[in-house]
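All protein chains but one are shown in place.
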Amino acid sequence: MEHTIEFRVRYEETDQMGVVYYANYLVWFEVARTEFFRARGVEYKKLEEEDNLYLPVIEAYCRYKSPLKYDDVVTIKTKFAGTDASRISFEYSVTKGAKLSAVGRTLHVFVNEKGKPVKVPAKVRKVFDEID
Amino acid sequence: MEHTIEFRVRYEETDQMGVVYYANYLVWFEVARTEFFRARGVEYKKLEEEDNLYLPVIEAYCRYKSPLKYDDVVTIKTKFAGTDASRISFEYSVTKGAKLSAVGRTLHVFVNEKGKPVKVPAKVRKVFDEID
Amino acid sequence: MEHTIEFRVRYEETDQMGVVYYANYLVWFEVARTEFFRARGVEYKKLEEEDNLYLPVIEAYCRYKSPLKYDDVVTIKTKFAGTDASRISFEYSVTKGAKLSAVGRTLHVFVNEKGKPVKVPAKVRKVFDEID
Partner (left out) sequence: MEHTIEFRVRYEETDQMGVVYYANYLVWFEVARTEFFRARGVEYKKLEEEDNLYLPVIEAYCRYKSPLKYDDVVTIKTKFAGTDASRISFEYSVTKGAKLSAVGRTLHVFVNEKGKPVKVPAKVRKVFDEID
């Protein structure tokens, strides 16, 4: 099960090579995750605000295949890629039209306000159970 | 009274025009302020951590005169530019060697953890009284 | 004559004060300008690619009135604010719902690939003549 977002490359996201600077893909993955959750009825900000739960990244990977330019229309597909007691992972594909620009993966752990790992909260677990 | 910092332009800070993207000057001003305070015995992070005081920017201005490039060695001079009950302001000059790249100005207000303006804290006031 | 864009605050755009970091408003102004031009039939990227014309910022100003948070839906209104032989300026208002978050202003100069100021290109001039 996937969620798709589409947006345009900002001028700020380019570098002097004339293409998108590599770290920005990780920024986009985060935007894609927020929307993945929202599309399934979970507002990530409420997890922080109401439940004092946070979802830091503990692992990030990106493979860059084709550069992107300013003003390109970019599509990111986010796929749930597994969960255990306190961790969840996502996979991403970044495309421009039919062309694959990059693939990525992030691994996250749910923690409380003290940074201690906690169980995946029920309302999030529910989302992924429906996916499985 | 001034404080000077020196650093190199990061690749990430450039854009496809081949020069530093304009918003990054504001990031540098913030680094310059941190070091201005530190040089006078005030650690800004402790104002936040220990005193629950914050110093958001309420006004920012920059005039760009000559572009900067990746790996350029940049100098920023920070000058205290005035204070009143709860606000302080700074002026900045950004140079590369003898060449002026930009001048800027920021205005800040001290607020408490609820965002309410408070008096300039005594330890900061002391710094500026010495400058006057 | 105005153009309006709407988008959500990215997690990356926040800082440890829990609000949007001040330099990001300048990034948003740039996105707003791109869309202002596009809405009037001018693709900024083509000015660079096809005409070797660039539109660097020579002055930027922002007044911050109310902080923005992660996931906030932000509206930016961009208004053409004047032109002369080679320069143009814009004004921006940043709002969240009915609440004004910030106002800003940028001044730009058209330059050629060597960084030398040139006349506002005819296709851009045409846009602004229609506005006047």
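Assorted remarks:
We just call them A, B and C in the order they show up, numbering each chain from 1.
As a working rule, contacts are C-beta pairs under 8 Å (C-beta built on N, C-alpha and C of every residue); 3 or more make two chains touch, one makes a residue touch a chain.
Source: prediction; values computed, not measured.
When the whole complex is considered, the residue among B:44, B:64 or B:92 that touches the unshown chain is B:44. Only one residue in the set C:12, C:35, C:51 or C:91 touches the chain that does not appear here, and it is C:12. Where chain B meets the chain that is not shown, the touching residues are 8, 10-12, 27, 30-31, 34, 43-45, 69-71.
Although one chain is not displayed, its contacts with chain C can still be listed: residues 11-12, 14-19, 21, 23, 69-70.
Residues 16-17, 19, 22-24, 26-27, 30, 48, 54, 56-65, 67, 115 of chain A touch the missing chain (whole complex, contact as defined above).
One rule holds for everything that comes next: only the chains that are shown with their structure count from here on.
Comparing chain C-alpha centroids with the centroid of the full set of protein C-alpha atoms picks out C as the closest. Relative orientation of chain B with respect to chain C corresponds to a rotation of 180°, obtained by superposing CA atoms and rounded to a multiple of 5.
With centres set at the average Cα position, the gap from chain A to chain B is 33 Å. Chain A and chain C have Cα centroids lying 27 Å from one another. For chain B, the set of residues that touch two or more other chains comprises 16-17, 19, 23.
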